[in-house]
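All protein chains of the complex are present and in place, except for one that has been dropped.
Presenting chain A:
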Amino acid sequence: MTNRISTTKKGNEMTVMKPDRNLPAMTRRQFGLSAIAAAAAGAFMPRSVFAADQLVVANWGGDAVTAFEQAFAEPWGKLNSGKLVVDGGGPSEGAIKTQVDSGAVRWDVCDGEMYSSYRLGKEDLVEKLDFNVIDKNLVGFGDVHDFGIANYVYSYVIAFDAAKFGGDPPKSWADFWDVKKYPGKRALYKWMSANLEIALLADGVKPEELYPLDLDRALAKIAELKPHILTHWETGAESQQLLRDGEIVMGQVWNTRAELVKKQTSGQIDYTFDQAVVSPSVWFVPKGNPAGRDAAMRFIRMTQEPEVQAKLMEVYGMGPVNPAANALLSPELQKISPTAPENIERSVSMQNQWYAENYGQALDKYTALISG
(Lines give C-alpha, C1' and ligand atoms only; values in the text may rest on other atoms or scores of the structure.)
Protein backbone atom coordinates (compact mmCIF):
# COMPACT_ATOMS: atom_id res chain seq x y z
CA MET A 1 0.00 0.00 0.00
CA THR A 2 2.48 2.18 -0.51
CA ASN A 3 0.12 3.58 -2.58
CA ARG A 4 0.81 6.92 -1.38
CA ILE A 5 2.45 9.32 -3.42
CA SER A 6 4.05 12.51 -2.55
CA THR A 7 1.51 15.20 -2.12
CA THR A 8 3.65 17.51 -4.15
CA LYS A 9 3.94 15.40 -7.24
CA LYS A 10 1.33 14.81 -9.89
CA GLY A 11 0.51 11.20 -9.70
CA ASN A 12 0.52 9.40 -12.94
CA GLU A 13 3.33 7.04 -12.28
CA MET A 14 2.39 3.46 -12.22
CA THR A 15 4.89 1.82 -9.98
CA VAL A 16 4.24 3.36 -6.67
CA MET A 17 2.52 0.56 -4.92
CA LYS A 18 3.03 -2.79 -3.48
CA PRO A 19 3.16 -5.31 -6.25
CA ASP A 20 1.04 -7.84 -4.50
CA ARG A 21 -1.86 -5.55 -4.88
CA ASN A 22 -0.94 -2.37 -6.56
CA LEU A 23 1.67 -2.79 -9.17
CA PRO A 24 0.68 -2.64 -12.78
CA ALA A 25 0.53 -5.96 -14.40
CA MET A 26 3.70 -5.80 -16.41
CA THR A 27 5.80 -4.79 -13.50
CA ARG A 28 4.24 -7.50 -11.43
CA ARG A 29 5.12 -10.05 -13.99
CA GLN A 30 8.66 -8.84 -14.20
CA PHE A 31 8.72 -8.80 -10.46
CA GLY A 32 7.49 -12.38 -10.33
CA LEU A 33 10.07 -13.46 -12.83
CA SER A 34 12.85 -11.76 -10.98
CA ALA A 35 11.78 -13.42 -7.76
CA ILE A 36 11.83 -16.80 -9.44
CA ALA A 37 15.18 -16.02 -11.00
CA ALA A 38 16.41 -15.02 -7.57
CA ALA A 39 15.29 -18.38 -6.25
CA ALA A 40 17.11 -20.16 -9.04
CA ALA A 41 20.23 -18.07 -8.62
CA GLY A 42 20.20 -18.22 -4.85
CA ALA A 43 22.13 -21.42 -4.73
CA PHE A 44 25.11 -19.86 -6.45
CA MET A 45 25.16 -16.48 -4.79
CA PRO A 46 27.13 -16.15 -1.61
CA ARG A 47 25.52 -13.92 0.96
CA SER A 48 28.64 -11.87 1.35
CA VAL A 49 27.95 -10.29 -2.02
CA PHE A 50 25.19 -8.26 -0.40
CA ALA A 51 26.61 -7.78 3.04
CA ALA A 52 28.57 -4.60 2.55
CA ASP A 53 28.52 -1.87 5.16
CA GLN A 54 25.10 -0.76 4.05
CA LEU A 55 21.53 -1.18 5.16
CA VAL A 56 18.95 -2.13 2.56
CA VAL A 57 15.37 -1.05 3.12
CA ALA A 58 12.82 -2.66 0.80
CA ASN A 59 9.58 -1.06 -0.26
CA TRP A 60 7.32 -1.15 -3.30
CA GLY A 61 9.10 1.07 -5.77
CA GLY A 62 8.26 4.28 -7.59
CA ASP A 63 8.07 7.50 -5.63
CA ALA A 64 8.19 5.59 -2.36
CA VAL A 65 11.88 4.94 -2.98
CA THR A 66 12.67 8.64 -3.18
CA ALA A 67 10.40 9.35 -0.24
CA PHE A 68 12.22 6.84 1.96
CA GLU A 69 15.57 8.27 0.90
CA GLN A 70 14.42 11.78 1.70
CA ALA A 71 13.03 10.82 5.07
CA PHE A 72 15.57 8.27 6.30
CA ALA A 73 18.98 8.77 4.68
CA GLU A 74 19.98 11.86 6.59
CA PRO A 75 19.07 10.76 10.14
CA TRP A 76 20.54 7.31 9.43
CA GLY A 77 23.75 8.90 8.19
CA LYS A 78 24.07 10.75 11.50
CA LEU A 79 23.92 7.48 13.43
CA ASN A 80 25.99 5.28 11.12
CA SER A 81 28.85 5.36 8.71
CA GLY A 82 27.21 2.87 6.34
CA LYS A 83 25.01 3.83 3.43
CA LEU A 84 21.25 3.51 3.33
CA VAL A 85 19.95 1.82 0.21
CA VAL A 86 16.25 1.80 -0.67
CA ASP A 87 15.23 -1.10 -2.91
CA GLY A 88 11.79 -0.93 -4.52
CA GLY A 89 11.71 -4.66 -5.20
CA GLY A 90 8.50 -5.32 -3.29
CA PRO A 91 8.74 -7.39 -0.09
CA SER A 92 5.76 -9.67 -0.68
CA GLU A 93 5.45 -12.84 1.35
CA GLY A 94 6.54 -14.84 -1.67
CA ALA A 95 9.66 -12.73 -2.12
CA ILE A 96 10.65 -13.04 1.55
CA LYS A 97 10.11 -16.79 1.48
CA THR A 98 12.22 -17.05 -1.69
CA GLN A 99 15.11 -15.11 -0.20
CA VAL A 100 15.14 -16.76 3.20
CA ASP A 101 14.70 -20.29 1.87
CA SER A 102 17.47 -19.86 -0.68
CA GLY A 103 19.81 -18.20 1.83
CA ALA A 104 20.19 -15.14 -0.39
CA VAL A 105 18.63 -12.47 1.80
CA ARG A 106 19.09 -9.05 0.23
CA TRP A 107 16.92 -6.86 2.44
CA ASP A 108 17.48 -5.71 6.00
CA VAL A 109 14.23 -3.96 6.79
CA CYS A 110 11.03 -4.36 4.80
CA ASP A 111 8.01 -2.09 4.47
CA GLY A 112 5.33 -4.74 4.11
CA GLU A 113 1.74 -5.71 4.64
CA MET A 114 0.78 -5.92 8.30
CA TYR A 115 -0.94 -9.29 7.94
CA SER A 116 2.15 -10.59 6.14
CA SER A 117 4.25 -9.84 9.21
CA TYR A 118 2.08 -12.13 11.33
CA ARG A 119 2.16 -14.90 8.75
CA LEU A 120 5.90 -14.59 8.14
CA GLY A 121 6.50 -14.65 11.88
CA LYS A 122 4.54 -17.85 12.21
CA GLU A 123 6.59 -19.40 9.41
CA ASP A 124 9.83 -18.35 11.10
CA LEU A 125 10.92 -16.28 8.09
CA VAL A 126 11.42 -12.98 9.95
CA GLU A 127 13.49 -11.93 12.94
CA LYS A 128 11.95 -11.36 16.34
CA LEU A 129 11.97 -7.63 17.08
CA ASP A 130 14.17 -6.39 19.91
CA PHE A 131 12.03 -4.18 22.13
CA ASN A 132 15.05 -3.18 24.17
CA VAL A 133 16.05 -1.11 21.15
CA ILE A 134 12.68 -0.36 19.59
CA ASP A 135 10.25 1.60 21.73
CA LYS A 136 6.77 0.03 21.69
CA ASN A 137 5.31 3.02 23.46
CA LEU A 138 5.99 5.36 20.58
CA VAL A 139 3.40 3.58 18.42
CA GLY A 140 0.03 5.19 18.89
CA PHE A 141 -1.70 3.71 15.85
CA GLY A 142 -1.38 0.25 14.38
CA ASP A 143 -0.07 -3.10 15.50
CA VAL A 144 2.97 -3.96 17.55
CA HIS A 145 3.83 -7.63 17.87
CA ASP A 146 6.87 -9.88 18.11
CA PHE A 147 7.59 -9.85 14.38
CA GLY A 148 6.25 -6.56 13.13
CA ILE A 149 5.70 -2.96 14.16
CA ALA A 150 3.57 -0.29 12.49
CA ASN A 151 5.71 2.24 10.61
CA TYR A 152 3.07 4.55 9.10
CA VAL A 153 -0.61 4.40 8.24
CA TYR A 154 -2.89 5.30 5.38
CA SER A 155 -6.66 5.38 5.18
CA TYR A 156 -9.26 4.05 2.80
CA VAL A 157 -11.62 7.00 2.32
CA ILE A 158 -14.77 7.83 0.38
CA ALA A 159 -13.94 10.10 -2.55
CA PHE A 160 -16.84 11.53 -4.51
CA ASP A 161 -17.83 13.88 -7.28
CA ALA A 162 -18.62 17.11 -5.44
CA ALA A 163 -20.22 18.60 -8.57
CA LYS A 164 -22.94 15.95 -8.24
CA PHE A 165 -23.15 15.37 -4.51
CA GLY A 166 -21.59 18.51 -3.08
CA GLY A 167 -24.83 19.73 -1.52
CA ASP A 168 -25.28 16.63 0.58
CA PRO A 169 -22.03 14.71 0.43
CA PRO A 170 -21.78 11.05 1.45
CA LYS A 171 -20.65 10.66 5.05
CA SER A 172 -20.63 6.94 5.62
CA TRP A 173 -20.22 3.62 3.86
CA ALA A 174 -24.00 3.23 4.14
CA ASP A 175 -24.19 6.30 1.87
CA PHE A 176 -21.59 4.70 -0.41
CA TRP A 177 -23.91 1.72 -0.79
CA ASP A 178 -27.00 3.93 -1.23
CA VAL A 179 -27.32 3.96 -5.01
CA LYS A 180 -30.76 5.59 -4.90
CA LYS A 181 -29.62 8.68 -3.08
CA TYR A 182 -26.24 8.75 -4.85
CA PRO A 183 -26.76 7.17 -8.27
CA GLY A 184 -23.77 6.27 -10.42
CA LYS A 185 -20.89 3.88 -10.75
CA ARG A 186 -18.50 3.05 -7.93
CA ALA A 187 -15.04 1.58 -7.73
CA LEU A 188 -13.51 -0.49 -4.97
CA TYR A 189 -9.95 -1.53 -4.30
CA LYS A 190 -9.06 -4.77 -6.03
CA TRP A 191 -8.12 -6.76 -2.94
CA MET A 192 -10.27 -7.44 0.04
CA SER A 193 -8.40 -5.41 2.66
CA ALA A 194 -10.81 -2.77 3.93
CA ASN A 195 -13.49 -3.93 1.50
CA LEU A 196 -14.81 -6.36 4.10
CA GLU A 197 -14.77 -3.66 6.76
CA ILE A 198 -16.60 -1.06 4.69
CA ALA A 199 -19.21 -3.61 3.62
CA LEU A 200 -19.95 -4.47 7.25
CA LEU A 201 -20.02 -0.79 8.22
CA ALA A 202 -22.47 -0.19 5.35
CA ASP A 203 -24.56 -3.06 6.66
CA GLY A 204 -24.85 -1.33 10.01
CA VAL A 205 -22.20 -3.10 12.06
CA LYS A 206 -20.80 -0.80 14.74
CA PRO A 207 -17.10 0.05 14.29
CA GLU A 208 -16.21 -1.43 17.67
CA GLU A 209 -17.97 -4.68 16.81
CA LEU A 210 -16.32 -5.29 13.43
CA TYR A 211 -13.91 -8.01 14.55
CA PRO A 212 -13.86 -10.91 14.11
CA LEU A 213 -15.18 -10.02 10.66
CA ASP A 214 -18.37 -11.75 9.56
CA LEU A 215 -16.99 -12.80 6.19
CA ASP A 216 -20.21 -14.11 4.67
CA ARG A 217 -22.18 -11.06 5.71
CA ALA A 218 -19.50 -8.79 4.23
CA LEU A 219 -19.41 -10.70 0.96
CA ALA A 220 -23.21 -10.65 0.70
CA LYS A 221 -23.12 -6.88 1.10
CA ILE A 222 -20.46 -6.51 -1.58
CA ALA A 223 -22.53 -8.75 -3.87
CA GLU A 224 -25.39 -6.30 -3.39
CA LEU A 225 -23.28 -3.44 -4.73
CA LYS A 226 -21.75 -5.48 -7.55
CA PRO A 227 -23.98 -4.21 -10.38
CA HIS A 228 -22.88 -0.67 -9.53
CA ILE A 229 -19.15 -1.41 -9.30
CA LEU A 230 -17.53 -0.32 -12.54
CA THR A 231 -14.16 -1.76 -11.71
CA HIS A 232 -11.86 -2.90 -8.95
CA TRP A 233 -8.93 -0.53 -9.24
CA GLU A 234 -5.49 -1.94 -8.85
CA THR A 235 -3.16 1.04 -8.78
CA GLY A 236 -3.50 4.35 -7.03
CA ALA A 237 -3.07 6.15 -10.33
CA GLU A 238 -5.99 4.20 -11.75
CA SER A 239 -8.23 5.23 -8.87
CA GLN A 240 -7.36 8.87 -9.56
CA GLN A 241 -8.06 8.52 -13.26
CA LEU A 242 -11.46 6.96 -12.65
CA LEU A 243 -12.53 9.88 -10.48
CA ARG A 244 -10.90 12.60 -12.56
CA ASP A 245 -12.41 11.41 -15.82
CA GLY A 246 -15.85 10.98 -14.32
CA GLU A 247 -15.95 7.26 -14.97
CA ILE A 248 -17.19 6.80 -11.42
CA VAL A 249 -19.09 9.13 -9.10
CA MET A 250 -17.73 7.61 -5.92
CA GLY A 251 -14.75 5.53 -5.02
CA GLN A 252 -13.10 3.86 -2.09
CA VAL A 253 -9.54 5.11 -2.44
CA TRP A 254 -6.39 5.79 -0.45
CA ASN A 255 -6.42 9.15 1.31
CA THR A 256 -3.21 10.20 -0.42
CA ARG A 257 -4.70 9.64 -3.86
CA ALA A 258 -7.93 11.32 -2.86
CA GLU A 259 -5.93 14.38 -1.85
CA LEU A 260 -4.02 14.39 -5.14
CA VAL A 261 -7.13 14.14 -7.26
CA LYS A 262 -8.82 16.82 -5.17
CA LYS A 263 -5.95 19.17 -5.92
CA GLN A 264 -5.87 18.26 -9.60
CA THR A 265 -9.58 18.92 -10.03
CA SER A 266 -9.57 22.03 -7.82
CA GLY A 267 -12.00 20.38 -5.49
CA GLN A 268 -14.44 18.94 -7.98
CA ILE A 269 -13.50 15.58 -6.53
CA ASP A 270 -13.65 15.72 -2.77
CA TYR A 271 -13.26 13.18 0.01
CA THR A 272 -14.03 12.68 3.64
CA PHE A 273 -12.30 11.09 6.61
CA ASP A 274 -15.72 10.05 7.95
CA GLN A 275 -15.53 6.29 8.57
CA ALA A 276 -12.11 6.18 6.92
CA VAL A 277 -10.53 2.78 7.47
CA VAL A 278 -7.06 3.32 8.90
CA SER A 279 -4.61 0.67 7.86
CA PRO A 280 -1.08 0.38 9.21
CA SER A 281 1.92 -0.61 7.16
CA VAL A 282 4.69 -2.49 8.93
CA TRP A 283 8.42 -2.95 9.38
CA PHE A 284 9.68 -6.50 9.50
CA VAL A 285 13.18 -7.95 9.23
CA PRO A 286 13.89 -11.03 7.11
CA LYS A 287 15.63 -13.84 8.93
CA GLY A 288 19.40 -13.61 8.48
CA ASN A 289 19.36 -10.08 7.03
CA PRO A 290 22.76 -9.08 5.59
CA ALA A 291 23.47 -6.06 7.81
CA GLY A 292 22.60 -8.02 10.92
CA ARG A 293 19.64 -7.90 13.25
CA ASP A 294 21.03 -5.14 15.48
CA ALA A 295 21.46 -2.66 12.65
CA ALA A 296 17.90 -3.38 11.50
CA MET A 297 16.55 -2.77 15.01
CA ARG A 298 18.43 0.52 15.28
CA PHE A 299 17.03 1.60 11.94
CA ILE A 300 13.48 0.85 13.03
CA ARG A 301 14.02 2.76 16.27
CA MET A 302 15.25 5.74 14.28
CA THR A 303 12.14 5.80 12.10
CA GLN A 304 10.02 6.13 15.23
CA GLU A 305 11.38 9.59 15.95
CA PRO A 306 8.66 12.24 15.61
CA GLU A 307 10.79 14.33 13.23
CA VAL A 308 11.38 11.36 10.92
CA GLN A 309 7.70 10.45 11.01
CA ALA A 310 6.70 14.01 10.22
CA LYS A 311 9.16 14.12 7.35
CA LEU A 312 7.62 11.00 5.82
CA MET A 313 4.18 12.61 6.00
CA GLU A 314 5.58 15.75 4.45
CA VAL A 315 7.27 14.07 1.49
CA TYR A 316 4.86 11.26 0.83
CA GLY A 317 1.64 11.68 2.81
CA MET A 318 2.25 8.66 5.01
CA GLY A 319 0.36 9.10 8.26
CA PRO A 320 2.55 9.11 11.37
CA VAL A 321 2.14 6.29 13.88
CA ASN A 322 3.89 8.30 16.54
CA PRO A 323 1.20 10.72 17.77
CA ALA A 324 3.85 13.28 18.71
CA ALA A 325 4.69 13.70 15.01
CA ASN A 326 1.36 15.27 14.11
CA ALA A 327 2.10 18.30 16.24
CA LEU A 328 5.19 18.96 14.14
CA LEU A 329 3.18 19.15 10.93
CA SER A 330 2.02 22.33 9.25
CA PRO A 331 -1.72 23.09 9.64
CA GLU A 332 -2.28 22.09 5.99
CA LEU A 333 -0.62 18.73 6.52
CA GLN A 334 -2.49 18.18 9.77
CA LYS A 335 -5.71 18.50 7.83
CA ILE A 336 -4.75 15.64 5.55
CA SER A 337 -2.84 13.43 7.99
CA PRO A 338 -4.90 10.28 8.61
CA THR A 339 -3.81 10.20 12.25
CA ALA A 340 -4.31 13.87 13.08
CA PRO A 341 -6.77 14.06 16.01
CA GLU A 342 -9.80 15.34 14.10
CA ASN A 343 -9.32 12.76 11.35
CA ILE A 344 -8.52 9.73 13.45
CA GLU A 345 -11.51 10.23 15.74
CA ARG A 346 -13.86 9.88 12.78
CA SER A 347 -11.99 6.83 11.46
CA VAL A 348 -12.17 3.11 12.05
CA SER A 349 -9.02 1.10 12.70
CA MET A 350 -8.27 -2.00 10.70
CA GLN A 351 -7.11 -5.06 12.63
CA ASN A 352 -4.73 -7.14 10.64
CA GLN A 353 -4.60 -10.00 13.10
CA TRP A 354 -7.86 -11.20 11.61
CA TYR A 355 -6.41 -11.14 8.11
CA ALA A 356 -3.29 -12.95 9.27
CA GLU A 357 -5.42 -15.82 10.51
CA ASN A 358 -8.02 -15.96 7.77
CA TYR A 359 -6.35 -14.54 4.70
CA GLY A 360 -6.13 -17.55 2.39
CA GLN A 361 -9.62 -18.87 2.91
CA ALA A 362 -11.18 -15.40 2.89
CA LEU A 363 -9.32 -14.35 -0.26
CA ASP A 364 -10.57 -17.42 -2.10
CA LYS A 365 -14.18 -16.57 -1.27
CA TYR A 366 -13.64 -12.91 -2.08
CA THR A 367 -11.99 -13.70 -5.41
CA ALA A 368 -14.82 -16.07 -6.27
CA LEU A 369 -17.31 -13.28 -5.60
CA ILE A 370 -15.69 -10.48 -7.56
CA SER A 371 -14.53 -12.58 -10.49
CA GLY A 372 -17.78 -14.53 -10.78
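Here is the rule we go by: a residue touches a chain if its C-beta (ideal position, glycine included) is under 8 Å from a C-beta of that chain, and two chains touch if they have at least 3 such contacts; residues count from 1.
Keep in mind that, in the parts below, contacts and distances are computed from a predicted model.
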item	value
Omitted chain (choose from "Phosphocarrier protein HPr", "Cytochrome C", "Putative spermidine/putrescine transport system permease protein" or "Fe-S cluster assembly protein SufD") - UniProt protein name	"Putative spermidine/putrescine transport system permease protein"
Contact partner of the left-out chain, one of A:G246, A:G288, A:P306 or A:P323	A:G246
Which residue of A:K164, A:R217 or A:H232 touches the chain not shown here	A:H232
Chain A residues that touch the omitted chain in the full complex	19-21, 24-26, 28-29, 31-32, 35-36, 39-40, 92-95, 97, 119, 185, 190-191, 230-234, 245-247, 359-360, 363-364, 367-368, 370-372
